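The following block contains the structure, expressed as C-alpha cells.
Yeah, one chain of the complex is gone here, protein chain that is, but the others are all in their spots.
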Amino acid sequence: MKPVNTPARPLILHGAVIAVLFALNFLLPDYHHGVLARVMVLAVFAMGYNLLFGYTGLLSLGHAMFFAAGLYGAALPMVHLEWSALSSFGTGIAAGALLALAVSLLALRTTGVAFMIVTMMFAQVAYLLTLYFGEWTRGDEGLVIPQPQRHIALPGLDLDLTSPTTRYMTALVLFSAVLLATLAIVRSGFGRVLVAIRENEERTRLLGFDVFANKLAAVTLSGAICAAAGATYAILFGYAGATFASIQYSILPLLWVLLGGAATTLGPLIGVLLMYYLVDASGPLLEQYLPGWKLSSLGIVGVSLVLLVLFFPKGILGTVRERWVKWLP
Amino acid sequence: MAAVTPLLTTTGLKKVFGGLTAVDAVDFAVMPGEIRAVIGPNGAGKTTFVSLICGRLPPSSGEIRFDGRDITGLPAHRRVRLGIAYTFQITSVFANLSVYDNVALAVQRTAADRRWTGSLRDGVMSALSRTGLAGRAQERAGALAYGHQRLLEVAMGLALRPRLLILDEPTQGLSDGEIESFTDLVREIAQDATVLLIEHNMPVVMALAHRITVLDAGKVLAEGSPEEIRANAAVQAAYLGATAA
C-alpha cells in the first residue's frame, strides 16, 4: 500500500525541491537566474510570515518592520562602520528578533482585529523612523552598500557576493536552511502546539500549555526569520531603502502566503515565484494592450488579494493538500 | 482513614457575575481515589464551580487547595501541570487535527513535565486503546461521530495523566449503549485518578459516584452517599422530584 513510509515522504519532497533549485543554477538564463535568487530570499521572508499567520493563526499587518530590521540591521553597520558581511548578517537577525520580542510583548495582549491594527501601527512607526533618521538611512533614496564590502571571508575561502553564482548559492543556502527548519518546527511538538493555538486557544491552555509564551516564541522566531531575509537581501543586492519598511511590504508576504497556501511549508516559495512572474509578465502585456493606463504592480496585488480571498482561500498547496496529497506538511 | 487528607478542597469559594452570584461560598473536599458527582438543576452553578477549580475563571473570593497547595492564583495551564485535567462540556477537540495529534498534544505536555517517560507514540496509543479509539488514530477528529468525539475528549484527559479528572457532562448526547461502556471506562479511570463528575443522567451518577454533592443556586444543598442523597427530602424537592420522576 505505502511505497514509502509517511515521515520520509516530506523529507524526500523537500530534498527534491532543494536539488531542483540547485540544478537550476546551471540551467537558467541570466535574467531568470537573477530573479530566482531574489525570489528565494523573499520566500524566506514569506516563510517567516507563514510560521505566524499560517501555523499559529496570527494575522500580522506589520511584518515589513521585521524585514526592515534585518535590512537596516545589516546595512547600517556595513555602510557606517564598515563591518563585514557575516557579522552584519548577525546584527540584522538580532535586530529583528529583539524587535519582534518587544513588539509581541505588547501586541500579544490584544487579539483578532486589534492585533492586526496594532502590528500595522508599530510597523508604521518603524517606517516613519527610517524616514526620520534619514541622515543615516537616506530614507526613500536608500543606502547602497559598496561592492568591495559585499563578500564573505571564510578561512581559506573568499566568497564574492557580487558574482551571480555565489549570490544564487548563498540565497539557496539560506532558503534551504529556513525551509528545513520550518519543516522541523512544523513536525515538532512546538509546531503542534502552535497549530493547536490556531485552532482553539482555550482548549490548548487547558491541555497545560502557556499560550502566551508559545505565541511569544512564534512571533520572535517569525521576526528573526524575516530579519534573516532582510539582512540577506541587503548584503546580496547591496541596497536598503525605506520602501522595504512601508506597509506594502507588510501586505506582500500575506499575499504570497495566501497564494501559495497558508500553513504549507512550500507554499511561500510558490506564492513568491508566481507573484513575481505575474507582475513581471503583466507589465509589458498591459503596456501593449492598455497603453497609457500607467498600471502598476499594485493593482495586480489588489486584484489578486480580492480574488484569492473570494475564490481560493486555501491557496495552491492548501487546495492540493485538501484534494489530493493529504500528507503535505 | 483519618490520616488521609483531601486531594482538593475549596473554602468559601465564590464567583459573582455582575449582580449574579453563580457560586456562593462553597466549602468542598474530595478524597484521593474518590468518584465524586456534582449534580443540581440547570443554572445551579456546576460548570462555573468546576471552571473555578480548573482555572478557566478566576474566583471572586475564597481559596482552592490542591494536594495541600494553594492554587487559587495559579493560571489554568499551571494547574494542568499539577494534575488537574478538565474535559469540556461542549466537545472541543481540535477538529482539523488528526485523532493522534489531539492526544499527542496531551502526551507531549506530560512528557515535558516528566510525568510520562515513554515514547510519544506509546503514550498516545495507550490512551486511545483505553477509550477504544486506537483504530481511528489517523482520522480527522472533526470527522468522528459525536460519541467518538466525546471519547476523544476523555482520551485527551487521560493522556494528561491527571490526579484529578473533571468530566463535565460526559454522557450528554450519547446513546444508551455508549453510556454503558462509558460508565465502565470511568470506573477504570478511577483506579488511578480521582474523578469529579458533573452529570445530569441520574442512573449514571448512582452507578458511579462514591459520594454526591448537590448544588442549588450556587450553594451546597446536600452531600452524602448515593443512598443518603436519594433519601434526602430537600434534594428531592429541589431536583430529583422535578426531573427524575
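So that you can tell them apart, the chains are marked A and B in the order they are listed, and the count of residues begins at 1 in each.
One rule holds in what follows: a residue touches a chain if its C-beta (ideal position, glycine included) is under 8 Å from a C-beta of that chain, and two chains touch if they have at least 3 such contacts.
One rule holds in what follows: contacts and distances are computed from a predicted model.
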Complex member absent from the view - protein name from UniProt, among "Branched-chain amino acid ABC transporter permease", "Acetoin utilization protein AcuC", "NADH dehydrogenase subunit G" or "ATP-binding cassette domain-containing protein":
"Branched-chain amino acid ABC transporter permease"
Indicate each shown chain that the hidden chain touches within the full complex.
A
Which one, A:Q124, A:T137 or A:T264, makes contact with the chain that was left out?
A:Q124
Which listed residue (A:G189, A:G283 or A:G299) would be found touching the missing chain in the intact complex?
A:G299
Touching the absent chain when the full complex is considered, from A:L86, A:L106, A:A213 or A:L285:
A:L106
With the missing chain put back, which residues of subunit A would touch it? List them for me.
59, 61, 106-107, 109-110, 112-114, 116-118, 121-122, 124-125, 128-129, 131-132, 251, 254, 258, 293-296, 298-299, 301-306, 308-310, 313
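FYI, only the chains that are shown with their structure count from here on.
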Counting in whole Å, what is the centre-to-centre distance of subunit A and subunit B, each centre being its mean C-alpha position?
44
Under the stated contact criterion, what part of subunit A meets subunit B in this complex?
189, 192-193, 195-196, 199-200, 202-211
Over in the complex, which subunit B residues touch subunit A? Could you list them?
54, 56, 75-78, 80-81, 85-86, 88, 92-97, 101, 104-106, 108-110, 112-113, 120, 156, 160
